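All protein chains but one are shown at their positions in the complex.
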Amino acid sequence: MTSTTTTPVRARALRGTLRTIGRIAGTIWSNPRARIGVVLLAIFIITATFAPWLAPYGASQDGFERSAGGSAAHWLGTTAAGEDVLSQIIWGARVSVFVGFAAGAIATVIAVLIGLSWGYSRGFGGDVVGFIVNLFLVIPGLPLMIVIASYLQNGGIVMIIAVIVVTGWAWGARVLRSQTQTLRSRDFVTAARFAGDSSFRIIFREILPNMTSLITGSFFGAATAAILAEAGLEFLGLGDPTTVSWGTMLFWAQNSNALLTGQWLLLFAPGLCIALLATSLTLINFGVDGISNPRLREGKGR
Amino acid sequence: MTTNTTPAQGAEEPILRVENLTVEYRSEGFEPVAAVKNVSFSLRRGEFIGLVGESGSGKSTLGFALTRLAKPPATIVDGKILFHGSDIRTLDDEALRKQRRGGFAMVLQSGMNALNPVRTIRKHFHDIFRAHGHVEAGSFNARASELVRKVELPETVLDRYPGELSGGMRQRVSIALALSLEPELLVFDEPTTALDVLVQHAVMDTIRQLQASEGFTAILISHDLGIVLESTERVLVMHDGVVVEDGPSHQILDDPQAEYTRMLLSHYADPRAEEIHIPGFSTRGRSADAARAERATTSPRSDARAARRADASIVVEGASKVYAPPRRGEQPVVAVDNVSFTLAPGESLALVGQSGSGKSTIARLVTGAEKPSSGLVRFGDSNLASLRRRELRDLRKNVQMVFQDPYAALNPLHTVEYTLLRPILNFTERRGEEARERMLELLETVGLTPAETFAQKLPHQLSGGQRQRVVIARALASDPQVLVADEPVSMLDVSLRAGVLGLLEDLREQWGVSMLYITHDLLSARLVTDRMMVLNAGRVVESGPTADVLRNPSDEYTIRLLDAVPNPARARETR
Amino acid sequence: MKYALRKLGMLLLTLWAAVTLNFFLPRLMPGSPADAAIAKLSQNGPVSAATRAAIEAQLGVPGGNLFEQYVHYLQQVVTLDFGVSFTFYPEKVSDLVLTALPYTLVLVGLVTILAFVIGTLIGILAAWKRGTWMDTLPTLGGSFLSAFPYFWIALLLLFFAGYVGHLFPTSGASSPTAVPEFSFSFIADLIYHATLPALTILITSLGGWILGMRNAMINTLGDDYVTFAEANGLRGRTVAIKYAARNAILPNLTGFGLALGGVVGGSILVEQVYGYPGIGYLLYNAVVNQDYPLMQALFLMITVSVLIANFLVDILYGVLDPRTRR
Partner (left out) sequence: NIHIESKPDPTIPQDTLLLAADQGSPMYQRNFNPFMANRRIGAAYIYEPLVIVNDVNGDVTPWLAQKVTQPDASTVVFTLRDGVKWSDGKPLTAKDVEFTFNLLKTSPTLDMQGIWQYISTVETGTDEGSQTVTVHLKSADVPAANIIAQTLILPEHLWKNVKDPGTYTDENPVGTGPFTLGNYSPQQYTMNRNENYWQKDKVTVKHLILPATNGQLAMVTQGYDWGYMYMSDVKKTWGGANQYNRYWFPPGGVISLQPNLTKAPFNNPDVRQGIALALDRKQIADAATEGSMQPATQAGILLPNQQADLDPSIPNGGVITQDLDAAKAAFARAGYHDQDGKLVDASGKQLSFSLLTANGYTDWLRAASQVQRQLSALGIDVKLTQPQPPAYQLALRNGDFDIAMGAYGGLGSQYQDLNGLLNSSNFRPVGQEAPSNFERYQNPAVDEILAKYRTSLDPNETRELGYQLQHAMVTDLPVISLYYGGSWGLYSENKYVGWPDADHPYASLKTYTPTALLIFTSLKPREHTEDKK
C-alpha cells in the first residue's frame, strides 16, 4: 500500500532533482564563456566516444614511416615508432576525458562524503577529520603523487586515477565542509530535525541538494586538476606507457626527442589538447561560479 | 536641456525633482523586472520626508537611483532626476564624485556592513576628508571627533575596527560619515531595521535631532509606517514600484487616500489601549478577553483539549543557561538566569524582551535543543535534560517549533508536499494515501486552499504569508501539545502579519495546543497571548496577564520597551 | 598572540604527521636501492654477483624492525642528519639538500611571490573593469594559461627560446665556468639561467591568481562598505585598493599558502626539463633510483617549507585582518 504514494513522491523528488540540474545547465549555458567551454568539452567527448570511427588508424598501429612530417596519409605526421600522430591524438582523448571525469567524480564523491560529515558533525571527530584534510591540503601534491605512483607501479590508468584521487579530494572537502556548516545552521535543517528526520536523511535530502552547484564546481575543478596530473605522471613515465593518451604521447615524444627529429607537432598537439580540455572545464566553471555566487554572474560591473 | 538651470535660484526651486522615473533590473537570461515605475515627486530644501512601503516595493531601488548608486543589473530606463535642476544622470564620474560632498549622500539599509572591516573608524573619516579636501589636513582628527560626538558616540570609537562595535554604534558611525560630507540631501535607507527596538528608538531620535540642527534635506526610507509618521512631515507611500500616495504626515494619518495606505494604517494600534481592533482579528479588550477565555473552554474541541491537559505542561524551574565566553579571557555569557515558569496546556504565554535578552535560548531549552546549565526543564513527567535520542524524538512529536523566518525555514528544493509529509511519516502511523490526506487536511487547516494545488508548489512560488502557513502546518503535523513560536511574524510585512497571527490564535482555540510566543513586538503579544513574561538580560523582570503587564507596567525596562513602540497615533498626539 | 600560538601548535602537529607519513611512504616500495643501481647497470648487459654484492655493501640497506627504523629516523630528523645518499654515495643527504635548496627556494619562492603580486594586481584591475576587455582578456587568457601542463610550457620554451632561438641557456643554474661569488656578473648569470624556468612557472601559475583575485574582488565589490565608500565620494583608486582589494586579498592569502605546495610540486617537472639543480630535480632522481634517505629528506624539506610558508601566511593573515587579532 505504501507504493501507491511513495512512488509518486519519489518521482516528484526525482523531478525536483532534474529541475535543479536543468536550472544549473541553464545558468551555465547563459554564460558566454561557459558556453564556449561546453562546446569545447562536447567536441572532446564526441571525439573520445567516436574515436574508432574518427581515427584514420589504430591507436598503436605502427609500421608507417618513422618520424615523418605531415602528409596526406598522416596529417600530423608519424611518431618515432612509426605510428600515426592524428590517430593517437584522437584515441588519446579517451584516456584524458575518462581519467578527468572518473578521477574528478571519485574525488568529488569523497570530498562530498568527508566534507558533509565533517561539516555536519561537531566535536572531536570533526577535529580529527579536519586535521587530516589540512594535512592533505598542505602536503605538496605532485611529490606525493610521484612517490605513491612509483610505489603502486604501473597499475595503468586505474593506478593514475587512484593517485590523483588520493591527493585531490582535500580541497573540495574543505569547500564543501564550510558550506555544510553554513547550511547546517539554517532554519530548514533545524526544521527537518524537528520534523523527526534522521541525520542521514537531513544530510542527503536537505543539505546535499542545496550544494549541487558547489559540488558541480568542485567536480569540474577536480577534473581539471586530474587531467593535468594525469599528463604530468604519464610524462614522467610513471603511468603505463603502452596505453595511448596525450600524457604518454608527450612521454614518448620526449623519449624519442621529437624536438630533435623535427616532430614538434608530436609535442605540440597533445599539449594543446590537454590545455584546451582543461580550459573547457575552467570555462564551464565560470558559469557554475555564477550559480553558487550570483555576484559572479556575467555582466558589467561598474 | 535641463543642465543650464543654475542651482539656488530661490527658495521655491526644489532641491530635487524626480520626473517619471522608471528603474528596471535587467539580468542576462531573465525578464527585466521594473522595480520603480514612473515615479515623480519633488523635494524642497530642508524637508524631511518618509518613504514607506512593504518589502520589495522598490524603496531601496529608488533611493539608489536618487543618489546615483544604482549599479547593474539595475538600469534607469526612463525619467529624470534633477538635483538643483541638473540631471544627475548626465554627470561624469569625477563630477559625480565631487557632487557627493555637499550634494547628496546615503546611509545604507544594511548599515551594519557599511564599514570596511579592516580599517579603523578614524581611517574611514580620513579617507573622506582626503577625497574631498574640504577639511584641512591639520584638523582631520578634530573634525572626526566632532562628528562622532554628534551621533552620540565616545571619541574612543575612532580607533576601533568596525567588528569591535555593536550594530547600533556602527549605524551611528555610518550616519556620522554621511554627515561628514555636509550633504544637502541625505537618504536614510531603513537606518534602524537591523537594530534592536530600544536601540532603534535611540538612533531615530538622533536622526531627528540631527536633521533639525543641521538642516539637511532628508528622505527616510522605512517599511514601518509608524516610524515614518512619527518622524517626518511628509510621506510617500510606495506599493509595487508605484508611489500610491504623497502627502503631509498628518493628512495621511487622518485622511489616507489610497486603499493601500488605509490598510497599512489599520494595522497599527497601541498595545496599551483598552480595546484593540485589528482587521481580521477579534477585538481585544477587557470584555473581549473574558469572552475569549469562556470560548476556550466551551469550544467544539474541548474534549480533545481536556484529554491533553493531564500531562502536557511545560515546567521550567530555576533554569539558567551559561555559555562559554566567546573569547578567552572574557566573562561567560549568562543567557538565561534563574528563570521559572509553567506553560499550562492550552495556555498562551508571551516572552518579550530586547535582542539578546535570552528569549531564543529559553525556546531552545524548552524544545530540548539545549540543556540548562542548572535548574530543571520538564515536559509532563520527563526531564528534558536526561532525554536520549529516541525520547527526544518523542518530545519533538509533542513540542514543535514555528520558525521566525519562513524564507529560511523551508528548503527551497522541496515541494510543500514533501515538507509536510516528513513529520507525518516520522511521527504518526499514517502511511501512503492516508498520510497524503492528512497533509491536505493540514493545508486546509492553515487556510491554504485548494490544498491539492498548494501541495505541489515550491517555496519560491509562495508569498511570505503562505510560506509561514506552511511552516505552521508542518509544526502541526505531529499533532503537538505545545507550539514554540520564536518571532513567527517578524519577517513578514504588516499586511501579512495579522493573518498569520489570527491563524495561530485559531489553532490554539480549536486544538487546544499551548503556545510559547516569543517576540519583541508588544502589539502582537497583546493579540495572541494570555500571559506575558518580560525578560531583561536573561532575568524575568515582570510577568502577569498580558493586558495587565502592558497597561500597567511596573518595571522600568518594560516601560522603556513600550515607549519604543512606533506608533502613528502618537505622532498625532505630539504634533 | 594566542592566535599565533594556536597556529604554531597546529604547525608542529602537522609537521609530525608529515614526518611520519614521509617515513612510511618510501618503505612501502618493493626492491632495495641496490636493485635500482643494478637494474640500471644491467640494462644492456649482465651484472656479476660480485658487483651486486659490492654495490649492496656500498649502499647499505636499512636494518632493524620498522619501529627501530622509525625511532632512528626521528632521531635523524631532529638532528637533520639523513644519512648517506644511495644515488650519490657517499655524499651526505643533508649536504645534497643544502646545495639544491637555495636554487629552488630562490626560483620558486621569488617567482611565486612575483606571480602572486602580478596576478593579484591584474585580478584587481579585471574586477574593477569588469565586463570590459581589461577583464575578458586576462580572465580568458589566465584560464587558458593555467590549463597548460607545466612541463609542456617548459618544453616549448626550452625548445624555442633555448635551442632554436639561442636566447637563453638550456640547462643548469649558472654557466659552467662561472665562479660562485657575490658579484654582479655572477648574479646576472644566475638570473640568466633562471629565466626560462621562472617564466614557465610564472606563465602557468599566473592565471590562477588572476582568477582567484578577480572573483574575490568581485565579491567584495558587491559588499556594502564598497557601495558606501562610493556613496561617500571616495576616489576610485581608494575604493578599489583600500576597500575592495584589501578585503579580497584576505581569502586569497590562504589560497596562496596552499598553492605554494602546488608550485613546488610543479617545479619538479620544470626543474627536470631544464636540468635545474634544485630540490625538484633531486627528488625526481631520488624517486627513480629509490634513494630512500634522499627522498625522505627532500619530501620532508618540501613539506616543511610549505608548512612554514603556510604558517607565515597565517600569521600575515592575522596581521592583516583585525578580526583575528583581538
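The chains carry the letters A, B and C, assigned in the order they are written, with residues numbered from 1 in each.
Methods note: a residue touches a chain if its C-beta (ideal position, glycine included) is under 8 Å from a C-beta of that chain, and two chains touch if they have at least 3 such contacts.
Computed from a prediction, not measured in an experiment: that's the story for all the values here.
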**OP:** Sort by label and list the shown chains the missing chain touches.
**Re:** A, C
Subject >> Contact residue for the chain not shown (choose from C:14, C:87 or C:205) >> reply: C:87
Subject >> Sole residue of C:82, C:276 or C:311 that reaches the chain not shown, by the stated touch rule >> reply: C:276
Subject >> Which residue of A:57, A:91, A:118 or A:252 touches the chain not shown here >> reply: A:252
**OP:** Determine which one of C:8, C:80, C:110 or C:164 touches the chain that has been left out.
**Re:** C:164
Original post:
For chain C, which residues reach the chain that was dropped from this view?
Top reply: 29-33, 35-40, 42-55, 57-58, 87-91, 96, 99-100, 103, 158-159, 163-164, 166, 170-179, 275-278, 281-282, 288, 290
**OP:** State which residues belonging to chain A touch the missing partner chain.
**Re:** 60, 62-63, 66-67, 69, 80-82, 150, 153-154, 237-238, 240-242, 252, 255-257, 259-262, 264
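Convention: only the chains that are shown with their structure count from here on.
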Original post:
If you average the CA atoms of chain A and of chain C, how many Å lie between those two points?
Top reply: 23
Original post:
When the C-alpha atoms of chain A and chain B are each averaged to a single point, how far apart are the two points in Å?
Top reply: 45
Subject >> Per-residue overlap in chain C, given as positions that touch at least 2 other chains >> reply: none
Subject >> chain A residues counted as touching two or more neighbouring chains >> reply: 299-302
Original post:
Which chain B residues qualify as touching chain C in the complex?
Top reply: 67, 69, 71, 93, 97-101, 105-106, 108, 110-111, 113-119, 127-128, 130-132, 161, 163-164, 174, 177-178, 180-181, 327-328
Original post:
So in the complex, which bits of chain A are touching chain C?
Top reply: 33, 131, 134-135, 137-148, 150-151, 153, 171, 224, 228, 231-232, 235-236, 250, 254, 259, 264, 267-268, 271, 274-279, 282-283, 286, 289, 293, 295-296, 299-302
Original post:
Can you list the chain C residues touching chain A in their complex?
Top reply: 10, 13-14, 17-18, 21, 25-26, 28-30, 127-132, 135, 139-140, 143-144, 146-152, 155-156, 159, 163, 211, 215, 218-219, 221-222, 257-258, 261-262, 264-266, 268-269, 272, 283-284, 287-288, 290, 295, 298-299, 302-303, 306-307, 310
